[in-house]
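Below is a structure I'd like to ask you about.
Note that this complex is displayed minus one protein chain, with the remaining chains in position.
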Amino acid sequence: MALILDVLVQFVQLALVLSLAPLLTGYIRKVKSHLLRRRGPSVLQPYRDLFKLLRKEVVLAENASWVFRVAPYIVFATMLIAAALVPTFATGLVFSPAADLIAIVALLGSARFALALAGLDVGTSFGGIGSSREMMIASLAEPAMLMIVFTLSLLAGSTQLSSVSAFLHGPEVGLRVSLAMALVGLIMVAIAENARIPVDNPATHLELTMIHEAMILEYSGRHLAVIEAAASLKLLLYLSLIGCVFVPWGVATAGQGFGAFAVGLIAYIVKLAVGGFLLAVFETVTAKMRVFRVSDFLGAALMLGFLAALLLFVSQSV
Amino acid sequence: MDRLVLDVAHLFAGGLVLVSFLLLYQDRMFGLLNTFALHALVVSLSVAWQAYIQLAPHLYITAAIALVVKAIIIPVALHRIIVRLGIHRTIETVVGIGQTMLAGIALVALSILVMLPITAEAGTLAREDLAFSLSVILLGLLMMISRRNAVSQVIGFMSIENGLILAATAAKGMPLVVEISVAFSILIALIVIGIFLFRIRERFDTVDVHALERFRGEQL
Amino acid sequence: MGLTILLSCAGILLGASVAAVLGARSKTTTSLVYAIALVASTVALGTACSILLTDPPAIESVQLPIGLPWLGAHFRLDALSGLFLVVTNLGSAIASLYGLGYGQHEQAPGRVLPFYPAFLAAMNLVVLADDAFTFLLTWEFMSLTSWALVMAHHRHVGNAKAGYIYLLMASFGTLSLLLALGLLAGPGGGYGFDAIRSATAAPGVTAAVLALTLIGAGSKAGLVPLHVWLPLAHPAAPSHVSALMSGVMTKVAVYGFVRIVFDLLGAPGWWWGAVVLTLGGVTAVLGVLYALMQHDLKRLLAYHTVENIGIIFIGLGLALAFQANDMRWAAALALTAALFHVFNHSVFKSLLFFGSGAVLTATGERDMERLGGLIHRMPLTAFAFLVGSTAISALPPFNGFVSEWLTFQAILLSPKLPQWLLKFLVPAVGAMLALSAALAAGCFVKAFGVTFLGRSRSSVAQHAKETDVFSLSAMFALALLCLIAGVVPGYFMDALAPVTHQLIGAQLPPQEHLRWLTIVPIAENRSSYNGLLLFVLIATSAWLAAYLIHFWASQQVRRSAAWDCGFPDASPVTQYTADSFAQPIRRVFGTLAFHAREEVHMPPPGDMRPATFHAHLRDLAWDTLYAPVERFVGSAADRLNRVQSWTIRAYLTLVFGAVVVLLAVLAVWH
Partner (left out) sequence: MTDLGALLAKATLLVPACVAALLALFPDDRLTARLNSLGALVTFLASTGLFFVRPAAGPFLIVDDVNVVFIVLTTFVGFTTSVFSASYIAHELEQGRLTPVYLRFYHAMYQTLMFAMNLALLANNVGLMWVAVELATLTTVLMVGIYRTPAALEAAWKYFILGSVGIALALFGTILVYLAARSVVGEGLDAMAWNVLVKRASAFDPALLNLAFVFLLLGYGTKVGLAPLHAWLPDAHAEGPTPISAVLSGLLLNVALFAVLRFKMVMAANPGALAPGPLMVTLGLISVLFAAFMLYRRHDIKRMFAYSSIEHMGIITFAFGMGGPIANFAGLLHMTFHSLTKSAIFFSVGHIAQVKGTQAMAEIRGLTVSHPVLGWGLVLGVITIVGLPPMGIFMSEFLIITSTFARQPVLAVALALGLLVALGALLLRLNGLAFGEPRGSSARTEASFVPMFAHLSLVLAAGIYLPPALVSWFQYVAGLLG
C-alpha cells in the first residue's frame, strides 16, 4: 500500500516537471522581452508551439537513418527521467535510489550522445559543426559538473541527492568557500549545458555561431517538438538541481503527508520563478562569446570545481 | 759442476733475450735475416745443452730441427722470396726504433716482475729462465706489431716460437716437446709458404677488402 | 579437477596449432581450427566460472615434470586466476566464433591458423602459472605468438615495423619482469611463487620490484609512456586477433601486475598507490586524446585501449593506497571497480574490434575518411557497434558506466587517507578520470558517426555488404553482455568478491538480495545505482512517448533533400570528416598534449589551386624517450663498426695489449 503511494508521488513529480518545463521557458522569454521593453509572446506560447509542431508532418532528409528518428525520443525520455529523479518539492522519493548525482550527470551525457549522433546522421556540414562543438563543450562541462558533484558529496558524505539536500538543509553546514565556488561553477555549467548566452544563443540561426541549433537543424514536426520539450526539461532540471542543493529550504521529505508536500510545491515554484528571472537578467546584460572562448569559460568552471573539491580533500583529515 | 751447468743455461737464455733486442734494433731486411739465424742458433745451442744436462737425447732432435729449419732453411728461403718478390730492403717501422727498444725494456721488466712471486721450488729452471723466455715471447709480439713488413712480422712470430721452445726444453722432463716443436715447424713452414703463395709483398693486409665494407642494409 | 580440465584445454589448443601447421592449405582447416578453439575455450570458460562461483573458491595446484629440471612447472588455480581465466576464455570463445566467419576472408590462413590457438593457450597458461620460470616462459610465448599474428599481413606498409617494435618492447618488458622475479627469488633460486610469497623482501628490493613490474607489465598493458607499440601492433593483426590483443592480452598484463604487486610482494607502502595513480591518470587522459586524433578506425580503438588501461590502473592505485592505510573495505571497493572494468573493457573492446573487422571485410578500408553511411548497408553491425560505443563511453544503462561509477565512489572515499600527497593527488586524478570519460564520449560519437552515419565518402563504402552470420552472432552476444552487465551489475560484483577477499582480505557487501537489484557498494544513504530501473523507465517512457504521439498527433513522414540551411545538394565531401570533428578538441588540448600545429594554405582569390590544410601531431613519448635511445644505439654501432675494417697488425696490437694488461694486473695483484 505504502509502496503504491510512493510510486504515486513519484509519478506526480514526473508529471509536474513535464508540465512545468515549457512554462519555465515561456516565462524566461517573457521576462527577457520585458527587460527589452517588448511585450513578447505569452508565457503559454511554448505549449502552443509544441502542439503545433506535434500535429505537423515530419520532413526527413533522404539519408536519415533510424538513429535520426529514434534519437529525439531517447533524448526526451532520458531527460524526463533525469528531471524526475532530481528532488523538486520532496526528497527521498521511491525511485531516487536508482540514480545518484553521478548517474544523473551520466544520463545527461547519454542524451547528449544520442543528439550528437543525430546531428551527424544526415551528413550535412552544419550537423557536423553542431555535434563536434557540442562534444567539445561537453568534454569540459562534464568534468566540471563532476567536480562540483565531488564537492557536494564530500560535504554531505554521499552522492545521493536526497541525502545531499537533507545535509545542506541541516545546521552543521555553515558558510563554506567551497560551496560558493561550487555554486558559481554549477551556474556556469548550467549556462553552457542549456546553450544559453554567453555560450550559445537559443534564438539564433546565424550559421557559424550555432551549436545546439546546428545539431537539430534537420529536425521538423513532432521530432522537433520532442527535442524542444527535452531542452526545456533540461533547463528545468538544472534550475531545480540548484534549488534543491543550494536553497534546500521548504523541501519536503517522503512520507511527511500532503501538507508538507504542498509547502514544498509552493517553495519549488518560487525558486523556479526567482531562478528564471535571474537567468533572464543575466542573459540580457551579457553578450555571446566566440566559440573558442568557451573553452576558457568552462575551463574556469572546471578549475572552480577542482579547487572546491581540493579544499575539502585537504580540510578533511583523519 | 751443477752451478756451472745452470750458469751456461742462463747464459744461453740471456743471450736469446739479447738477440731478440738485436732483432728489434735491425732496420735492414738482410741484417734482420742474419740476426734471426743467430737467434735460432742460440736456441738450438741451448736446447742441445738442455739435452746434454737432462740426459734427454730426444731433445737433440728438437735442437737439430731448430738448427736446420730455422737457422738455415727459412732464412735462405726468405732471402730468396725477398729477392724474387722485390720486397723493399728497408724495414718500415710503426714507431721509431728507439721507442721500440724502450718498450722492449719495459716488457722485460714486466716479465721479471710477473715471475717474482713464483717460489723457487719451481725446479732447476729458475725464475730467471722463465722470465727470459717470457720476455723473448713478448719482444716477438712487440716486433710483430711494430713492423709493417710481412717478413719482419713472420720473423717476429718465429722468435716467439723460439722463446716457447726455450721454455719447453728447459722445463725438465716435459713430454711431447719434440712433437710440439715439429708441429710448430709445420706451422711456420706454412706461414712462409703462405707469404710466397699469397704474393704478399709488403704487409699482411695488402688486400683489405673490409675497408670497403659499407653498410647497405636498412638503418636501425 | 578444474585445473586438469583447463590444462588439457590449453594442451588441445597447442595440439591444434601444431596440426594447423600441417594442414594450413585447405579452407576446411580454417573452420576446423576455429571450431576447436571455440569448443576448448568454451569448456575452459565454464570451468573458470564454476571455480569463481564455488564458495569458498577451491585452490588447486599441480606440478608437471617439465620446464626447469629441479623445479618443474607449477600451475595454480585460485580466485584471481579464475577471474582472469573467465575474461580470457570469454574473449577467446567469442573471437573464435567470430573467426569462423571472418577467417574465411583471410588471404594467408597459413600465417594465422598455426599461431591463433597457441596464442589462446599461452594466455591461459600465463594466468595459471605458479612459478617464475613458467610465468615468464608463457608470458613471452604469448608475446611471440601474438607477434606472429601481427606479422600475418606483413606485406602491408608499416606492419613489419609495427611487429618489430612490438616484439622488441615485449622482450624489454619480459626482461624487466625477469629481473623483478629474479630479485624476489633471491640468490637461492627460489623460483616458486609459494616460496616468494613466504619470503619477505627488504624495502629497497620491494621498491625496485615495483618499478620493474610497472615497466614490465605496464609495457604490455600499454601504460604511457610505454604504450608506443600498442597502437601500431594491435591494428596490424587480423581483427579478431586485434580484439584479443586489445581486449584480453592487455588484461593478462594487468593480471601480471596484480599477481606480483598484490599477491607476491607483500604489504604495500602508501607511495606505491601514489605512483600507480599518477601513471593511471596520465595514461587515461593521454590515451583518449590520442584516440580522438586518429582517423584510422582500428588505431583509434587501440589508442582507446590505452585510456581504459589507465582507468583500471587508477582503480588499482586507489586499492594500493587504501590497503597501505588498512582501509580494507575501501580497498575492496577500488579493486572491485578495477576488476569489473577489466571484465567490461574486454567485452566492449572486443565487440568494437569485431565491428571494425566487419567494416574492414565489407569495404577493405580502415580509414574513416573513406567510410560513412554504412548504417544503411550493414544495419546489424552498425547497431552492435553503437551498443559498444555507448558502453565504452561510460553511459548508462550499459556496463562501462557501472565500473567507472564504482571508481568514482572509491575516489570519494579517499579524503580519509592521511598522506598529504594523496590528498592532493586523488582529486586531480578524479578530474582526469572525469575528463577522460567525457572525451571518450566525444571520441565514440566521432568513431560511430563518421563511420556509420552520414553519406558514403567512397564507392567501396557505397557498395558494402552486411557481414556473415558468425560475426554477427559474436557481436550480438557481446552487445547483450554489455547490457546485462549494465543492468544487473550486482551479480558480477558478487562474483568478484572472492578475488578481493583473496587479495585484500575484505569484500563488498553482497548485492544480489537488495531491493530491485539496486547496487549499494557502501551504504544505502551514501550512494546507490540501479541500472535495471533506469533502463526500464527510459525504455518505457520513450516507447510511450513515441506511441502516444503517433497515435494522437501525427505519423506522416515525407522524404526530401536535406535542408542544410538552404544550401543546394552539397556533395558528401562537404560532410564533417573525422579530422574536422576532432578540430575543436585539438585546438583546446592538442597544443599542450602533442604540439599540434595546423598549416592552412589559402590561395588568393582567382587562384585555381585548392586550399590545403595540414594538422601536424607529435608523439611526445616517442620524441623524448625512444628517439634518443635509437640515436644512441645507431651512433654507438657506427663508432664500433670501424673496428671491422682494421688491419691485422691493429688486431695483433689488441691481442698484445690484452696480454700486457693482464700481466700488469697479475703483477699488481701480488
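Chains: A, B and C, in written order; residue numbering restarts at 1 for each.
We take it that a residue touches a chain if its C-beta (ideal position, glycine included) is under 8 Å from a C-beta of that chain, and two chains touch if they have at least 3 such contacts.
Note that the structure is predicted; figures quoted are calculated from it, not measured.
Peer 1: Please provide the labels of all shown chains that the missing chain touches.
Peer 2: When the entire complex is considered, the left-out chain reaches B, C.
Peer 1: Given that one chain is not shown, which residue among C:186, C:379, C:509 or C:572 touches it?
Peer 2: Once the missing chain is taken into account, the touching residue is C:186.
Peer 1: Which of these, B:5, B:22, B:41 or B:180, touches the one chain of the complex that we don't see?
Peer 2: B:180
Peer 1: On chain C, what residues meet the omitted chain?
Peer 2: 65-70, 110, 132-133, 136-138, 140-141, 144, 151, 154-155, 160-161, 163-164, 167-168, 171-172, 175, 178-179, 181-183, 185-189, 191, 633-634, 636-638, 640-641, 643-644, 646, 648, 651-652, 654-655, 657-659, 662-663, 666, 669-670
Peer 1: Give me the chain B residues in contact with the hidden chain, please.
Peer 2: Where chain B meets the chain not shown: residues 114-115, 117-119, 121-123, 125, 130, 133-134, 137, 141, 144, 153, 157, 160-161, 163-164, 167-168, 171-176, 179-180, 183-184, 186-187, 190-191, 194, 198, 200, 204-205, 207-210, 213-218, 220.
Heads up, the rule we're going with is that only the chains that are shown with their structure count from here on.
Peer 1: Please find the two chains that have the most C-beta pairs touching each other.
Peer 2: Maximum number of inter-chain contact pairs occurs for A-C.
Peer 1: What whole-number Å value describes the gap between the mean CA coordinates of chain B and chain C?
Peer 2: 69
Peer 1: Where in chain A do residues touch two or more other chains at once?
Peer 2: Residues of chain A never touch two or more of the other chains.
Peer 1: Touching residues of chain C toward chain B in the complex: what are they?
Peer 2: 630, 633-634, 637, 641, 644-645, 647-649, 652-653, 655-656, 659-660, 663-664, 666-667, 670
Peer 1: Contact residues on chain C for chain A in the complex?
Peer 2: For this pair, the touching residues of chain C are 372-373, 375-376, 379, 386, 390, 393-396, 401, 405, 408-409, 411-412, 414-418, 420, 423-424, 426-428, 430-431, 434-435, 437-439, 441-442, 445-446, 448-450, 453-455, 516, 518, 520, 524-530, 533-534, 537-539, 541-543, 545-546, 549, 553-554, 556-565, 567, 570, 572, 574-576, 580-585, 587-588.
Peer 1: Provide the residue numbers of chain B that touch chain C in the complex, in ascending order.
Peer 2: So the residues of chain B touching chain C come out as 94, 107, 110-111, 113-114, 116-117, 138, 141-142, 144-145, 148, 153, 203-205, 208, 210-213, 215, 219-220.
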